[in-house]
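Here the complex is missing a single protein chain, while all its other protein chains stay put.
We call the chains A and B, going by the order they appear; numbering starts again at 1 in every chain.
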Amino acid sequence: MASVEFKNVIKSFGDFKAVSDVSFSIGDGEFVCLLGPSGCGKTTSLRMMAGLETPTSGQIYIGGEEVTHLHPKDRNIAMVFQDYALYPHMNLADNIAYPLKVRSEPLARRHARAKEVADVLKIGHLMDRLPSQISGGQQQRTSLARALVYPAKVYLFDEPLSNLDAKLRLEARGFLNHLQRDMGMTAVYVTHDQAEAMALATRIAVMDQGRIVQFASPIEIYRRPATTFVANFVGNPPMNLVPVTGTKGDGKLQLKADGLTIAALLMTDAIGTALAASSSLTLGVRPEHLGIATPGAANTITAPLFANENMGPESLVTIDRGDTARVTARIFTDDHLDLGDTVTLAFSAEHVHLFDHHGNRIPGTND
Amino acid sequence: MKFTLPAFFGRMAFSALAALIGAAFALPLLWFLFAPFNGRAELGLTIPDPFTLNNFVTVFGNSFAVQALWNSLIQAVGGVILVGSAATLAAYALSRSSIPGKGAVTYILLLFSSVVSGSAAMVPIFLIISAAGLMDTHLAVILTFAGGLLPTAMFILRDFIDSIPKSYEESAMVAGASPVQAFFDVALPVIRPGIVVIVVWSFVNIWGSFLIPFILLRSDSNMPAAVAIYSFYSEAGTPVVTLLAAYSLIYSLPVIALYLFVSWKFGFRFFGGIKA
Partner (left out) sequence: MTTQPITTAPKRKVRNFALLSNRAGAAFLTPAGILVAVFVIFPFFWVIFVSFTNRTLLGRTALNPEFVGLANYLALFDPNIFFQRGQFGFSLILTTQFVIASALIGQALLGLLLAWLIQTVPAWVKRLTETFVIAAWILPEVVIGFAWFAFLDRDAGTLNMMLNAIGLPSGDFLLESPFWVIVVFNTWRGAAFSMMLFNSAFSSIPPSYFQAADVAGASSWQKFRDIAVPLIRGHIVTNLILITMWTFNTFTPFLLTNGGPSYRTELVSIYNYRVAFQDFQFGKGAAVGVIMMLINLAFALVYLSLGRKKKVR
């Protein structure tokens, strides 16, 4: 196992900068997810680690050794591809043992080792089958087995679960989680599914437009999203973001928006700096921190009901503040609400997130 | 109301028309289907009477006829090996390397291959072959066909390789394979169906072609069956037509067999580009 480091890595395709000046380092034994929407540069970053793309500038290190211009075969890494890339003309045994074949292991040894790994992944009984003769979930595990069959310095995953249906995906996610804890492998995992990233990662790098917006533990990203982009991307349903106007009064911060009542917040230097730049701020509250208001609640948002979706254990209650500025709450009670009813949602001050007019988090709030 | 009366007659009319056209296409071939089995040699269309396989026996006893089939085979197989191997390598390079000017080269080759047809370029091809001292050799025919068929073969195959995910070779290399290992262990087996198609396509083309061997070959001992059949029926003193029909049928069999093979293996539509 080994560490991975990016130093000022840039990758351009013609005029398009897929990755612009990215630096980070991943410690030995970490499971890092690169999370972001499509086109954010996460897959390109992963492919540069693998050697399948060469950076336009900058350096990449694996285990302290510079690998920027090293051929993929000399990096001693393993990778699971989104489409699995199982060789259609080889049976499972040969597919899984292929990395050992190119390492000139004797046939008996490599088949024994392949069987060993396949048994762990519960595909040991399928070794004579061709990839076209097994199910999607089994194909996914075969590609995983092929990556695990030899000791690599780093394991790379390129959206390995995105071709599975929802139920199998949950199962495979749980298995990967267990495996990582068990092996303590260094892994970099690309996904656009925030739930997958939250469940698997020791740290998450949220990427947007070729840059890393926030690189922190899942809980940190959930609790203290660095920007409105992160706040909106992580969490399901995403954080409610309400544009507000902030003014300073009585040494406190007053926030104003239609339908919003909020007790004045404690003023800080950071808020002062943000206000000096612009009075347009963004207030963020996660749906799970909103509830149906009880009389006398201090912080509330009021608007007509737009939708009430029953999800079993909870309901998603959405109110419409006009111009499709909607606010959603996760409610765990079973209130009867009708379309057009005016609903008041309440939240407590400790769950408030504040962002400046650039969308950057104002430090100090909710810390 | 699925089967209204007018609709029913409409369908009948369609079927009748289609069958009629099919019959019109069959007519010129009917004699050719019956004659090889006819004991009496005549150009008239009759049910073989007496039915016989003697014509085939006679053909296989004729050393010139057998030699011509053998020559066709040498030329077609030689050409196929050249086209198959050169097109595979080139198409792989066009698809997987990032050589500068790839697109321009592709465009120019495509242009030239459709501009330089055999019937337009027969003079320079003849002159090149004769300057190279290859006149009246199998190699002359093989090389000329290889050059002429390669551009199209390359493009068919390049499109095929483009449609194959790069992750096959990528995963092999990440797992430690060298580019050469990745090519032979993974890429080549995966693109084999495409290679089969261009191999069949070029075989059928060379086997059936007349003009190139007609102008490049002189001696009887090098003539392929295409030229032999032509000289049989075009020369004065009509030959035994039923023998010639039997010979033509034998000569056609590989083409028919390959056609059936490809349409069985790859489905009917894949055959659309099989003959240019």
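Quick note on the criterion: contacts are C-beta pairs under 8 Å (C-beta built on N, C-alpha and C of every residue); 3 or more make two chains touch, one makes a residue touch a chain.
No experiment lies behind these values; they were computed from the predicted model shown.
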| item | value |
| --- | --- |
| From B:113, B:202 or B:222, residue that would touch the chain that is not displayed | B:113 |
| Contact partner of the left-out chain, one of A:84, A:98, A:150 or A:229 | A:150 |
| Chain A, residues in touch with the chain not shown (by the definition above) | 51-54, 69-74, 76, 100, 103, 105, 109, 113, 150-153 |
| Residues belonging to chain B that touch the chain removed from view | 10-11, 14-15, 17-19, 21-32, 35, 42-45, 82, 85-87, 89-90, 92-94, 96-100, 107, 109-128, 143-144, 146-148, 150-151, 154, 166, 169-170, 173, 176, 179, 182-183, 204, 207-211, 215, 225-227, 229-230, 233-234, 241, 244-245, 248, 251-252, 255-256, 259, 269, 271-272, 275-276 |
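Operating definition for what follows: only the chains that are shown with their structure count from here on.
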| item | value |
| --- | --- |
| Interfacial residue positions of chain B with respect to chain A in the complex | 165, 167-168, 170-178, 181, 185-186, 189-190, 192 |
| Contact set on chain A toward chain B in their complex | 50-52, 71-73, 75-79, 81-83, 85, 87-89, 98-99, 101-103, 143, 146, 150, 156 |
